[in-house]
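In this view, the complex is presented without one of its protein chains, the others remaining in place.
Take a look at subunit A:
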Amino acid sequence: MRQGHQSWVFPSRPVIVGSAAIGGPFEAKGPLADDFDTLHGDLMMGQDSWEKAEKVLLEEACDKAVEKATLRKDDIHFLLAGDLTNQLITASFSARTLGIPYLGLFGACSTAMESLALGALLVDSQSADYVLAATASHNGSAEKQYRYPTEYGSQKPPTAQWTVTGAGAAVVARQGKGPQVVAATIGRVVDMGLSDPFNMGAAMAPAALATLEAHFRDLGLPHDHYDLVVTGDLGKVGHSILSELLPKHNLHIPLDRYQDCGRMIYGDNPTVWSGGSGCGCVATVTYGHLLNRMRAGAWKRMLVVATGALLSPISYQQGESIPCIAHAVAIEAEPNEEG
């Protein structure tokens, strides 16, 4: 049900009955390693290309999420999936394996919340009983497509980010046990004229701000409503920019309750520069760490704002700036868990 200009509230409170996070060897060394369901020691996942490895990640995440929801793949009505590769080959080829009716989505790194919001909408409108929302990214395939060959020796600036090798998936159901999706805000494309692909955090921060402003305005919520507000992959640079922008724009979200998945996934590791990024970043952190903490009762209400930079290597080479988007999904803990 639409509320305000660009938000949905879901009165039936669709439930995330199962979620899974799969990661690679580098993620296994990070502080959130325990929250992954499977961690691969081999960056190639036993495949012969980065693209095939990424597909393995997404398939495993989907399988695991369905298994944890104690369902079978046949029970899932729709698969909403996306990734960063050209023509969405990871998502589409995984959908071929899974055999679930499929809609491919692209919102760059914001796809994780785009698919969760749409999944909740389908369930809430009784268009589906079970929806699987899944996204993946792979460091190798992202470097190959957006930047240079993985073994090419180029020095990256401190504002650059490290694409996460990982996939996350969630099963959204009409009823069941688990955290509930209560609302979502669909972002508009924001372009502040930045054009440096090695500084995505600064390019995406205004998009996150715009979506946050819209979310609180549409739903009329107090700014300290959420126990945790988390952005997708702004990294250290974007996180510090947004932390300054929020109070300037009269959004008084307590800054100790504001975090960023790109900063969380690798901790303070300086070799990832500004932090993690990619579809897999917000997906693995949300569907692994954050939902686990919520199920454990660490917080009751959280807002996940997944940010995406909608550029391509061609648009960048043609001198275009980077348009960015952010989608927010509000998740609440199961009410009876409170007591």
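Throughout what follows, a contact is a pair of C-beta atoms (placed from the backbone, for glycine too) under 8 Å apart; a residue touches a chain by one contact, two chains touch by 3 or more; residues count from 1.
Assume contacts and distances are computed from a predicted model.
Student: For the chain omitted from this view, which of "Imidazole glycerol phosphate synthase subunit HisF", "Stage V sporulation protein AC", "Cytochrome c oxidase subunit I" or "Branched-chain amino acid ABC transporter permease" is its UniProt protein name?
Tutor: Hidden chain, UniProt protein name: "Stage V sporulation protein AC".
Student: Among A:T38, A:T159 or A:N292, single out the residue that touches the unshown chain.
Tutor: A:T159
Student: With the missing chain put back, one of A:G41, A:G193 or A:P222 would touch it. Which one?
Tutor: If we include the chain that is not displayed, A:G193 is the one touching it.
Student: Going by the contact rule already stated, which one of A:D42, A:D74 or A:E244 would touch the omitted chain in the full complex?
Tutor: Of these options, the touching residue for the absent chain is A:E244.
Student: Have a look at A:A205, A:L246 or A:I325 and name the one touching the chain we're not showing.
Tutor: In the complete complex, the chain left out is touched by residue A:A205.
Student: Just checking the interface: what residues of subunit A touch the absent partner chain?
Tutor: Output for subunit A: 48-51, 144, 148-159, 192-195, 199, 202, 205-206, 237, 240-241, 244-245.
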